[in-house]
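This report refers to the structure that appears directly beneath it.
The complex is shown incomplete by one protein chain, all other protein chains being positioned as in the whole.
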Amino acid sequence: MRRKRGFASDNNAPVHPAVFRAMESVNTGHAIGYGDDPFTAGATEKVSALFGTDARVYFVFTGTGANVLSLGAAASHSWESVLCAETSHIQEDECGAPEKFTGNKLIPVEPVHGKLTPEGIERHLYGFGFEHHSQPRVISITQATELGTVYTTEEIRAITSLAHEKGLVVHMDGARIANAAASLGVSFSEMVTDAGVDILSFGGTKNGMMFGEAVIILNPSLDQGFKYIRKQGMQLASKMRYIAAQFDAYLENDLWLTNARHANQMARMLEKEVQAIPGINIIEPVQANGIFAVIPEKMIRPLQEEFFFYVMDERRSLVRWMTSWDTTEEDVISFSSLIREMLTR
Amino acid sequence: MRRKRGFASDNNAPVHPAVFRAMESVNTGHAIGYGDDPFTAGATEKVSALFGTDARVYFVFTGTGANVLSLGAAASHSWESVLCAETSHIQEDECGAPEKFTGNKLIPVEPVHGKLTPEGIERHLYGFGFEHHSQPRVISITQATELGTVYTTEEIRAITSLAHEKGLVVHMDGARIANAAASLGVSFSEMVTDAGVDILSFGGTKNGMMFGEAVIILNPSLDQGFKYIRKQGMQLASKMRYIAAQFDAYLENDLWLTNARHANQMARMLEKEVQAIPGINIIEPVQANGIFAVIPEKMIRPLQEEFFFYVMDERRSLVRWMTSWDTTEEDVISFSSLIREMLTR
Amino acid sequence: MRRKRGFASDNNAPVHPAVFRAMESVNTGHAIGYGDDPFTAGATEKVSALFGTDARVYFVFTGTGANVLSLGAAASHSWESVLCAETSHIQEDECGAPEKFTGNKLIPVEPVHGKLTPEGIERHLYGFGFEHHSQPRVISITQATELGTVYTTEEIRAITSLAHEKGLVVHMDGARIANAAASLGVSFSEMVTDAGVDILSFGGTKNGMMFGEAVIILNPSLDQGFKYIRKQGMQLASKMRYIAAQFDAYLENDLWLTNARHANQMARMLEKEVQAIPGINIIEPVQANGIFAVIPEKMIRPLQEEFFFYVMDERRSLVRWMTSWDTTEEDVISFSSLIREMLTR
Partner (left out) sequence: MRRKRGFASDNNAPVHPAVFRAMESVNTGHAIGYGDDPFTAGATEKVSALFGTDARVYFVFTGTGANVLSLGAAASHSWESVLCAETSHIQEDECGAPEKFTGNKLIPVEPVHGKLTPEGIERHLYGFGFEHHSQPRVISITQATELGTVYTTEEIRAITSLAHEKGLVVHMDGARIANAAASLGVSFSEMVTDAGVDILSFGGTKNGMMFGEAVIILNPSLDQGFKYIRKQGMQLASKMRYIAAQFDAYLENDLWLTNARHANQMARMLEKEVQAIPGINIIEPVQANGIFAVIPEKMIRPLQEEFFFYVMDERRSLVRWMTSWDTTEEDVISFSSLIREMLTR
């Protein structure tokens, strides 16, 4: 029988109690809709403070929404292109929402362990000024990556430097940005603002929130009517106070960091438990809260029956196991024990 | 000093306690993301049952999202057009999201008290088969309307009959559908399914929910890959259980009806209180939870300072006052007393 | 039996011999594609000179293409709106191409004899800065209008003044701009550049050319990457020299003016011939090369059998008769005689 808990995705976890209580605390009286309320003002300021006083913060509903609207702001002309990793969420998992909404061309670039490199990017930087060619405009990186790896601050700087030198801007998909910051032990400000990122999708849903992400514009020249982009992109919440309250709690006492550290720690514990098991081959460095492993094909189905998880590539028997803020040591032990048992049966 | 409560919009009210408790009750353990969970299955069935067993139900985030995706499903070719009232939300208040997402042309039709009429519609039904002309495909009506009026079931039938006879389909924007059903004293099924509506935006946020609406496809031929439309339209929630739980509570014990009836009743009470005041001219029939009145221009600002509300048309000093599930008789008394006092000072 | 010649549309006429010869004259040797050739350079300069030295000229294929790309340049954000006459080509006859390509909302405004008025426009100038409302950005006027009328230079100025005062820009659909200029007896520069128009669709196909129109940007701030807009909009000709040659001949010795004057004169002759016939009711002032008349319903079909023409509104038996550069006095006489005969039979 399938367990109630597992390693399918960090978005399978519930809402952290502190976040839930914050939502409850604003559930009284009237508040003007669409963000013109004191809760939103407060949360906006709190988020902004993490990234520097010039950061402009817009709450939206989903990670895909945050990414698509960010690209719409960064590559505001439909004839521009977005370079991204072949494995990126915007390329693989958003059903073409970026192209649909922005008209931009997405150019998949071969990554190394899920990360773009300046060399990989440069191969696609050509055709500037040539009207037949989509004009390279945005480099989009994901931190932590879709393969559970993390860019160092220096790696980010190398990409933003290249981008700015060539007249491009950099978008960061931060669906798991907390896990990355926790992994590197740096502040958001160091890893994002100071590292030269121009626009950020700041996620919280995978780390203890219910819904609601933020687009954070660090390069003010990209803030050309973003409030209209958000409304036209169907990402403007009427009862905004319930997103604001979540962010408020998420940032209070570094809840984001506590949650992310825990998830990362559980991933490393799981890594340690399974890496020694013959037949399990972890193929990406475990730097955040995800493990990517090639496992015996015949084991996939029975293991899924007890703990649901996703297969990334059927041909290679590549699977993904994610930990979350609520993963327990018992979860890890019972999962890894089951794997060991299955492989030594 | 501005009051904490007022008549600005029904979306300024908080979440109904029963809805909130339902969200809390699902906040435990893991649930597969994106709607593949038992809570979503249950709520989907519950909503569907209200509209007939063939109804297909898709949860989304916002009313604009529900409308735009519905139009995308109903007018699936960008060369088709959507007829709607000049005063409709899709024409006036969605920042062009329908055109952006669908490519369709919206054709504003002159309404009578916010309602489309067959005669008004027919004036725009031409150019069929003429490739230079956007092909008429959808008639979109709002129930209750943006002017606080309600279509009778017969009026809806007249429009759906005309539409189907001409090969068009009918979309209903039901952001305030509960208020309309309460006003008419009919079931959703009578007012929507049996009346021939093809696709519906089913709203709850304005009547006690936190966020989350549903697209309900009653004409199965319009369900061509709607799950992709929803994802590409950035309206797919990862932690869907928290929308499902809201709908579950909203339909339990007819909470939707209790809430809507109350809001309607408060609107009628307010109407009664203010209609006799010289200088207040209510210009639309009060059939749901909104009052549209022309008031003395010099009174607008001072009144807004105490009770915030929106001016619909500055030139005519036309204002809107909305009641909600949490409006109290005291709210109505204190607001109408203040108006009376201001006008007789 | 249907005649080979008629009054259906000015685009039914052939190419003027001088234009054709010019195309032949460039049909030798190689020329770099996509406009990087001396013929294009020459013709561009010649067109530009008509509108002032700052005018930027881009050749495209069709009138719809010129309009849509102009709107794309003028309302470069999809959340902006375009005000246009209810009877305008962009609203009625382009199959929604503007919405599809730009994402903009088109707002049809009630015209007076096909012309927008400042009063009509002002009723739609609201919601500035309100993110729920498409932001008014472009006023599009057609000169000569789709109803055969012509804006005076003063009328154009009144509209451009209003537009600029409110932060909007003005697009002119000049599919029949030559007929308008001939009618007013003014230069393009007076009627367009000096009158404050920001961007123009400059047509020639209806006045003796084969294909090819020009987008002329008079307000340089609207020229943000127009070459990419043209390519992405599928309006960049590879063998551009054959468009250039046409414009070259069209402007040589004021061929455009000779042609347009003749067409206008034929329209007035036709007006004179038919206005006295009982049963024929010309309902729009004949100011360019089109006649709009209400005629007996039973006469439409038999008349069309001999001279094809379009019915504008079946309910009112409103028909349109267009003259062109090649209409002869004999054409007018034989057509009007037939009408007279039919009505007095």
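For reference, chains read A, B and C in written order, and residue numbers begin at 1 within each chain.
Throughout what follows, a residue touches a chain if its C-beta (ideal position, glycine included) is under 8 Å from a C-beta of that chain, and two chains touch if they have at least 3 such contacts.
All figures in this text were calculated on a predicted structure; none of them were measured in a lab.
Across C:Ser140, C:Thr205, C:Asn219 or C:Asn289, the residue that sits in touch with the chain not pictured is C:Thr205. If you put the hidden chain back, the residue from A:His133, A:Arg157 or A:Arg268 that touches it is A:His133.
Of the candidate positions A:Asp10, A:Asp37 or A:Glu99, contact with the unshown chain belongs to A:Glu99.
Among B:Gln232, B:Gln246, B:Thr323 or B:Ser336, only B:Gln232 touches the chain left out of the display.
Although one chain is not displayed, its contacts with chain C can still be listed: residues 4-6, 8-9, 11-15, 20, 24, 26-33, 61-65, 68, 94-97, 100-101, 205-206, 210-211, 228, 231-239, 242, 308. Taking the complete complex into account, residues 78-81, 92-96, 99-100, 103-108, 126, 131-134, 314 of chain A touch the chain not shown. Across the interface with the omitted chain, chain B contributes residues 34, 76-79, 103, 131-132, 135, 224-225, 227-232, 236.
Just so it is clear, only the chains that are shown with their structure count from here on.
With centres defined as mean CA coordinates, chain C is found 41 Å away from chain B.
Note on chain placement: the centre of chain A and the centre of chain C lie 50 Å apart, centres being C-alpha means. Rounded to whole angstrom units, the spacing between the C-alpha centres of chain A and chain B is 33. Among the residues of chain B, those touching two or more other chains are numbered 94-96, 100.
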